[in-house]
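The structure under discussion is supplied below as C-alpha cells; questions concerning it will follow.
All protein chains of the complex are present and in place, except for one that has been dropped.
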Amino acid sequence: MVAPTDERGPRGLLPSVSPVRFLTVDGELTELDEHGGYQLPPAERLATVYHQMVVGRHFDTEATNLTKLGRLAVYPSSRGQEACQVAGVAVLGAQDWLFPTYRDTVALVTRGIDPVEALGLLRGDWHCGYDPVATRTAPQCTPLGTHLPHAVGLAYAARRRGEDLVAMAFVGDGGTSEGDFHEALNFAAVFDAPVVFLVQNNRYAISVPLSRQSAAPSLAHKGIGYGIRSEQVDGNDAVALMAVLSAAVESVRSGAGPMLVEAHTYRMEAHTNADPVDRYRDASEVAEWVERDPLRRLERYLRAAGELSDADVQAAEHAAEELVTWMRPRMNVDPVVDPAAMFEHVYAEPTAQLIDQRDMVVAEADLLAGEDR
Amino acid sequence: MVAPTDERGPRGLLPSVSPVRFLTVDGELTELDEHGGYQLPPAERLATVYHQMVVGRHFDTEATNLTKLGRLAVYPSSRGQEACQVAGVAVLGAQDWLFPTYRDTVALVTRGIDPVEALGLLRGDWHCGYDPVATRTAPQCTPLGTHLPHAVGLAYAARRRGEDLVAMAFVGDGGTSEGDFHEALNFAAVFDAPVVFLVQNNRYAISVPLSRQSAAPSLAHKGIGYGIRSEQVDGNDAVALMAVLSAAVESVRSGAGPMLVEAHTYRMEAHTNADPVDRYRDASEVAEWVERDPLRRLERYLRAAGELSDADVQAAEHAAEELVTWMRPRMNVDPVVDPAAMFEHVYAEPTAQLIDQRDMVVAEADLLAGEDR
Amino acid sequence: MTTTMVQALNTALRDAMRADESVVVFGEDVGVLGGVFRVTDSLADEFGADRCFDTPLAESGITGFAIGMAMRGFRPVIEMQFDSFAYPAFEQVASHVAKLRNRTRGALELPMVIRIPYGGGIGGVEHHSDSSESHYAHLPGLKVVTPATVEDAYSLLRSSIDDPDPVVFMEPKKLYWSKSDTALPVRAPGLGAARIARPGGDVTFVAYGPSVPVALDAAEAATEQGLDIEVIDLRSLVPLDDAAIEASVNRTGRCVVISEAHSFAGIAAELVARVQQRCFYSLQAPVLRVAGLDIPYPPPLYEHLYLPSVDRVLDVVDQLEWDELPNRAV
Partner (left out) sequence: MTTTMVQALNTALRDAMRADESVVVFGEDVGVLGGVFRVTDSLADEFGADRCFDTPLAESGITGFAIGMAMRGFRPVIEMQFDSFAYPAFEQVASHVAKLRNRTRGALELPMVIRIPYGGGIGGVEHHSDSSESHYAHLPGLKVVTPATVEDAYSLLRSSIDDPDPVVFMEPKKLYWSKSDTALPVRAPGLGAARIARPGGDVTFVAYGPSVPVALDAAEAATEQGLDIEVIDLRSLVPLDDAAIEASVNRTGRCVVISEAHSFAGIAAELVARVQQRCFYSLQAPVLRVAGLDIPYPPPLYEHLYLPSVDRVLDVVDQLEWDELPNRAV
C-alpha cells in the first residue's frame, strides 16, 4: 500500500543527523563530513552576506535604541539571528517572495526595504509600512504561523501562472507548534508548491524553552510527516546557511517540491525590549552563545581566507553608519496622523455606515484641532 | 545541539518500512519478517475479537437498514473497518478511555455500549446517547481531529492523579490534516501523555482520496516530527492489529510515552448512506478490497489454526442476531421529545434569559398539544 | 425550466469561471463529487482539476491558501463544508481575510469568496446547523451576503465573486432545494441593496436567508388578522441597506426582526438597535426579535422547536402594542 522506497521515501526526506556546519566557532572550516554534502558557497557571495550582516546588526542596535527613545512601540531584536535572516534573503531573486515574522526586520532591511518603512509596524504608524507588492515581501506576520499557508498559496499560484517564483517563509520554533504550520506544510507537499520553510529555532518562544515546545529529535524531522525534504543547519554559521539555503531554493525552483530547513540559532536579546529575560534564562547560557556569534565567525573565516580586508570591514561599518544616519532623523519625525486614513482600505469603497463613522471622527478631530489653536 | 541518538532518536521513532502483517489475504500466517518484531497474540483473544467483529458487522448492517427505514438521520458505516474498531477497543481495560469519531459506532458497541444509546447521535434523539463517564467513552466527535487534544488532556490528567489509564483516540486519514491533530500529538509528546492515536486510514475522506490528503511515505511517518514512536499495520488484519495495538497500549501504559499507529484499511461503503460513492470511485477498487475482508481473513486463519469451530461461528452469528433483535423494536419506538429538555444542561443552572425562552417554547408546545387533542 | 438554489449557485460559479480565468474553486469534496450539496457539480469536469479541486481537510489551510492565491492574482471561491466546520478558519478570517487590505493600505486586495452553507432545518446532526453569520458581520473588512431566493443565489454569488473585497457568502441550507422558474442569468443590483419581498403597511419584517420564507408565510397568515405586513429581505448584512429598512419602518411604525442565529448578541440585535435609533419617533411598539434560542443547536428531533416558526412570529406580532388589531378596527 505504501512505497517507502520511492523518491520521496524516508531516507531522502530526513535531515542530516546533526546540523550542517561549515565553520567552527572560531571561524575555521570544519571537516567535510559536517558539510552534509553541500558545496562551499562562492567567496564573493559570502563577502556580501558579511556586509549585509554588519548593516543588519547596526540597524538592529539602532532599533533597540529607538525603543528607549520611545520612537517604537516595541522591538523584537534580531541580534544573533543575522546569519539566518540575511542568508534567507540573500538566496532569493528579486521575483521571489519573502514571508517574514515580526522578528525579521533585519531580513526586511536586507531585502532593500527602507528601514523607516520596515519599522512602520513597530512605530505604530501603520500595520505595514512598506508596499508588499513592490517589495515582494508580505507584511510581517504576528499571529504565529498564519502566514505560512499564504506563502504556500502564493507560490502555488505563481507556479500555476508559469512564473519562476520561490516563496521563502520564516517561522520561529514556537510557531511550529501552531496548527497552521502543519496545514501549510501539508498543503505545500500535496500541491507541490515552491516554498522553502525556514525555521529559525532560537531556542525560545518568549520564555518557553525548546524542551517545552517539542520532543522531536529536531524540528526538521517534521518534514517527513508531510513528504517534505528537510535539512538542519547551524544557524549561526552563515557559510552553512548559504550552502543549505541556496541549494534548497535551487531545488525548490527546479520543481522538486517544497523544503523545510531548521536553523539552530539563539535569540541574544530579550524577546522584545519589554521582556524581563532574566526571569527565565541564565546569563551563562547567553555567554555561551556570544562565543558562537555569527558575525565574528564569518569575519574570522573570510579574513583567514583572504576574502575580507580591513577596507572591506570598514566599508561595511561605513554603510551601516550611513543607513543609521539616514534613518535616525526620519525616525525622529512624528508621523502624521490623519483620522480619515483609518477608514480607507477597510473596503475598496467605504460603506454608508463607515462614512458616517468617518464623518464623526473627523468632526471630532477638527473640533479638537480648533480648540488647540 | 541535538542528540539524534537518544532513546527518542530517529530509528526508534519511525514505523516499520511496510505495514505489519500477520495474515495473508487468504488468512495464512505471513513470514516472520512481516511481523515487525511483534508477537502473535493468544488464540483465545483472537477468537473473542472474531466474535466481536461478527457482532459488529451485523450491527453495522442493521444500522444501514435503519437509515432506509428513516430511523436514523444518517449513518457512516464501519463496514470493512471492523478489525480496526474491534481491536482498538479489545486492547483496552475497563478503566481506559476511548475517543471515537462519528464513524466508530462498531467500536462503541464493542465497548459494551447499548446499541440504541450508541445510535443516539445518528437517530437525532440527543447529541450523545450514552453516558461518557460511565462508559469511559467520549462522545463521538464530528469536528475532525478536535477530540484528540481532549484525549491528551484526559490521559495527562489521569497520570497526574496516579491512575492507570490509557486513552485510545481514533482519527481518520482526513482528520490527520487538521491543525488539531498536530497540536494534540505535540502536546502528547511534550507532556508524555499515555495516549495511543489510531489512524484508521480508509483511503478516503468522503470523496477526497489519500493522494490529495498527504504526500508522506505513510501517515505513521508523522510521529517522528513530534518525537512520538509510530507504527503502521495492515488494518484488515485483526491479528496484526491485536499484536501492534496491544504492544502499543502496553508500552504507553508502562510510561514510555504516546504512540501513533496507522492502520491501512478501506471504507467499503459510501461515506454515509447519503453519499453517491460511485461519483468518485470505481467498483473495481472496492472489489479488490472485498478480497481483503478482515472478517473472512480472520475466520480462515482461526479455523485453520483449529481455534474456531463451526459452533463458535454459529455462536457469534447467534449473538449478533440477538443484539439486532434486541435493538430493532427499541429503534422503532419514537423517542420522546420534551421541549424543556433543550434548555437543560446549557448551564448547570439556567439563566433568567433561558428560563424566559424555555417558558415560551413550553407554552407554544402546550398550546399545540391542546390543539392536537 | 425549474431551477433549484443549488443549481443557481452552480450556474453562477460556472458562469463566473467562464467569464474570468482567474476564478478558482476549491475546498473539501468540491472536485469530482461536486460538493456534499452538489453546488460545484461538474465544474471539475468542465474547467479541469486546476480550476476546481479538492484539498486536504484543513479549513484554516484552505483559507490561508486562498489568501495566498488571491495575493498572486486569482479570485478564489472556497467552500467550507458546513457552518461550524468554518470555525477552524476563524483566525485566518478574523486576522487576515478581514484585515489584509487595510493593513497594507490597499496594496494587497483579497477578491475572495468564502462560501458557507449555514443554518438548520435539514435534520443535520450536531455541528451541522449553526448560524454563524453574526460572527462574520462583526468583523470589519468582510462583506456578508446571503440569498433567500433562487434568483438572488445566482445574482449575489456573481456579484460576490466580482467584488474586490472578501465576501463571506452564506448559503441557507434549508433553501438549497427551493425552486424557481426564472431563467438564469438574472442580475440584481450589487451588494448592499435590500429587496422588498412583500410590500405592506402595518408592520415591517426584516429577514434574510432562511428566515425570508418564514417571514413571508407569517405575513400571509397575518392577513387573516387584517394585517398588511411588509417583508424586507436584506440580501447582505454587510453592507447593510439602512435606508430601505428605515423607510419601511417609518411607514409602518412596527418592526420584527427574524433570524435563525442565536438571539443573544446576534445580528438581529444589531438590526433592532439600528431601527430603534433611526425610527424612534415612528415606532408604535418596541422592535422585537424572533431569533434562534440561546441554546446549542438541538438534535434533529428538536429543531422544529428551535427555529423561528410562523406561529412564533405571529405571537410576537401580537405583542406589538396594538390598541386594536386592524381587522377589529374595520
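In this document, chain identifiers A, B and C correspond to the written order of the chains, with residue numbering beginning at 1 in each.
Keep in mind that, in the parts below, a residue touches a chain if its C-beta (ideal position, glycine included) is under 8 Å from a C-beta of that chain, and two chains touch if they have at least 3 such contacts.
Being a predicted model, the structure only gives us computed values, none of them experimental.
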Per the touch definition above, residue among A:85, A:177 or A:265 touching the missing chain: A:177
Absent-chain contact - pick from B:69, B:157 or B:304: B:157
Touching residue (missing chain; options A:69, A:290 or A:337): A:337
Absent-chain interface as seen on subunit A, which is shown: 73-74, 102, 121-127, 142-144, 174-175, 177-180, 205-208, 212-214, 275-276, 279-280, 335, 337, 339, 341-343, 346, 353-354, 357, 360-361, 364-365, 368
Residues of subunit C (touch criterion as defined above) contacting the omitted chain: 60, 84, 87-88, 90-91, 94-95, 98-99, 102-103, 126-127, 130, 134-135, 137-141, 237-238, 261-262, 264-270, 272-273, 276-277, 280, 285-289, 293-296, 321
Residues of subunit B in contact with the chain not shown: 126-128, 131-134, 138-139, 143, 146, 148-158, 160-161, 179-180, 182-184, 186-187, 190-191, 344-348, 351-353
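Operating definition for what follows: only the chains that are shown with their structure count from here on.
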Longest centre-to-centre distance from subunit B, chain (CA-based): A
Inter-centroid spacing, subunit C versus subunit B (mean Cα positions, whole Å): 36
Cα-centroid distance, subunit A relative to subunit C, in whole angstrom: 41
Subunit A-subunit B separation of Cα centroids, rounded to whole Å: 42
Shared-contact residues (touching 2 or more other chains) in subunit B: 177-180, 212-214
Subunit C residues counted as touching two or more neighbouring chains: 55-56, 58, 60-61, 88
